[in-house]
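Chains shown are a subset, placed as in the full complex.
All chains are identified by letter, namely A and B, in their written order; residue positions are counted from 1 within each chain.
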Amino acid sequence: MKLQATSGTLSLIRYNPPPFSPPHRCTTPFSLPKHRLFMAACIDTSRAETAQTNQLSCEPNGSHLDDHMYKFANFCRPSFSDLVSCVPMSQNGRKRIHTSTVEDDLCGADLWLKIQDEARSDVEQEPILSSYYYSLILSHKSLESALANHLSIKLSNSSLPSSTLYDLFMGVLVEDGEIMGAVKDDLRAVKERDPACISYVQCLVNFKGFLACQAHRVAHRLWSQGRKILALVIQNRVSEAFAVDIHPGAKIGRGILLDHATGVVIGETAVIGDDVSILHNVTLGGTGKVSGDRHPKLGDGVLIGAGTCILGNVRIGDGAKVGAGSVVLKEVPPKTTAVGNPARLVGGKENPIKLDKIPSFTMDQTSHISEWSDYVI
Amino acid sequence: MKLQATSGTLSLIRYNPPPFSPPHRCTTPFSLPKHRLFMAACIDTSRAETAQTNQLSCEPNGSHLDDHMYKFANFCRPSFSDLVSCVPMSQNGRKRIHTSTVEDDLCGADLWLKIQDEARSDVEQEPILSSYYYSLILSHKSLESALANHLSIKLSNSSLPSSTLYDLFMGVLVEDGEIMGAVKDDLRAVKERDPACISYVQCLVNFKGFLACQAHRVAHRLWSQGRKILALVIQNRVSEAFAVDIHPGAKIGRGILLDHATGVVIGETAVIGDDVSILHNVTLGGTGKVSGDRHPKLGDGVLIGAGTCILGNVRIGDGAKVGAGSVVLKEVPPKTTAVGNPARLVGGKENPIKLDKIPSFTMDQTSHISEWSDYVI
């Protein structure tokens, strides 16, 4: 089944790009026990299709990353339901699937085995890190446990013991398969998109952007359950420990890369789609002191360059790119590039140049040079 | 008594705004025992007047926050004496008042009782935070003690025991009523202006911008007393713990909101007025390596957007607003809006549009869209 939901916008594209599939999602099918695969494919065809080209999937026919081109598949993300048509049934299917036990999640289990292998290899290279890797990775029976432990140590202090935090994080991660699916998608996103990331275990152990994002996922779950006090304590500790300030109310999709991450600020009513890459010092901020929906909405596949401020309830369309150091106060259409302070669209407001690759995957932050910066120096 | 000090500048305003009073100051009168109230009103009428419209004041006739409009009352801030005419007597009165004991400070005592109530309510909602709230709030007899304890834990490390820091902070806070007045004004400022702040106790416990500002107040007092070594140690620890770097020489007024706060840098000779709101990643920086007065001066009621750099000994006038991501190297007149890199005045240099509300109170960071950003995307 081929989705045509975005064909209307495709006609505006200058270049005629071949279809693409997001390359790396650990999608529905391989979260399932094998006997459920066909059913899942019926329920959520776009995700099944996606999986077939996933380099990291459990499927054998994954194609090359660089082949991915635009075709906006139905990601079925509830928070972005206005961007895509989302069959309720597929959501139900997805929800059911993600609350399945971790043991069912073969792809995830493989990832955890790989992380442990990487840890053992690292220890072989650096025996002085034996106890470091043992306490963080090798002493744990699951990714959930390792992550809960790592976060609880990083975010504890003398008033907030790590044991309390561990129980809290572990409880949320074990019972919420959707978060663990997102954790794994994030691990893959960092590994694929950040050339400085040499292994999954490096990301899990070292990358504060990854850790801040996962702590937020737990805080957001608590916030949604009405446990606001606890969620705000986690937000604060993340802001102190990692210099990343994400309000627990913010909705963040899967496959997120927060690169370097220092200084990132994301407001309460911000919504971030799937497969988004955000560099450091990016602000998704509000305006005014009225409550209510007041923060930016980022579509799928968006790339936001370092030091950029996006303010107010404005939409950054699917596959759009915002250059470093930009100030964005208005909507950015899908697949366009906004640069500058105040931001303007590369190619002009009336006929902006459309990107033919997903910017969050390519991480190309400077190819708008010739359009924008060539004449200046 | 109505002050007319700024009536000269009012004639330049395009719109004819109704008079306003700053809404939230815990002003002179209710720092006083009741029998001193009338005297205080005689000494410092502008503050007494202000208090009458203070939503949070002990006075019963506080009006709504949103009603506040411009009328530059005499704030009697010594560091900005050139901006306002300041009767020495009122200053003496103020100084005397603020060195009165905390027990006299009914409004402040009420605030501390409210914070404790909020803490008990939070614990009821989240029993796993019992020991957290007990150690930070409920075990303390005063706001001074709670704040000194919280800061000393956050800023201690293995070389710098929290007990040493606690004694130091407690000593300064107990003996310096002016700092405690500013602490309370800051608590009210955060609660009023930041829609993400749901209670005073949240601000006190969780907001690193608030904590950084209070640590600075102590460091600045030490600096002013010639205890520079100690002040610099505190500055450094705040920079590490909160990613907020405020030189202890900087003079900062009351009612300050440092929102999110990561990456804020404020230089040695910077001066910040009262009722100022500063977002994260804002730099009030110097230039050159000569010593002497080399950093910006911010008037009262100023709002500085995220990621903005203001460099050199330039003045940002009372009630002015600087948009996010701006670079300001020159003076910004009162009640105007500067945006961009390099900054320009909304409405033009010759006849800039004048704001009719205090930007630090409204926190409106994007209403200059139509003037500045509309044509670009």
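Some points to look at:
The rule we apply is simple: contacts are C-beta pairs under 8 Å (C-beta built on N, C-alpha and C of every residue); 3 or more make two chains touch, one makes a residue touch a chain.
Fair warning: this is a prediction, and the values are worked out from it, not measured in the lab.
This structure file defines a homomeric complex of 3 copies, of which 2 are shown in place.
One rule holds for everything that comes next: only the chains that are shown with their structure count from here on.
Overlaying the C-alpha trace of subunit A on that of subunit B calls for a turn of 120°, given as a multiple of 5. Mean C-alpha positions place subunit A and subunit B at a centre distance of 36 Å.
Across the complex, subunit B is touched by residues 157-161, 164, 168, 227-230, 232-233, 235-236, 239-240, 243, 245, 247, 262-263, 265, 267-268, 281, 283, 285-291, 294, 307, 309, 311-312, 325-332, 338, 340-345, 349 of subunit A. Within the complex formed with subunit A, the subunit B residues making contact are 122, 125-126, 128-129, 131-132, 135-136, 153-154, 162, 192-196, 198, 202, 205-208, 241-243, 260, 262-263, 279-281, 305-307, 323-326, 339-341, 361-367, 369, 372-377.
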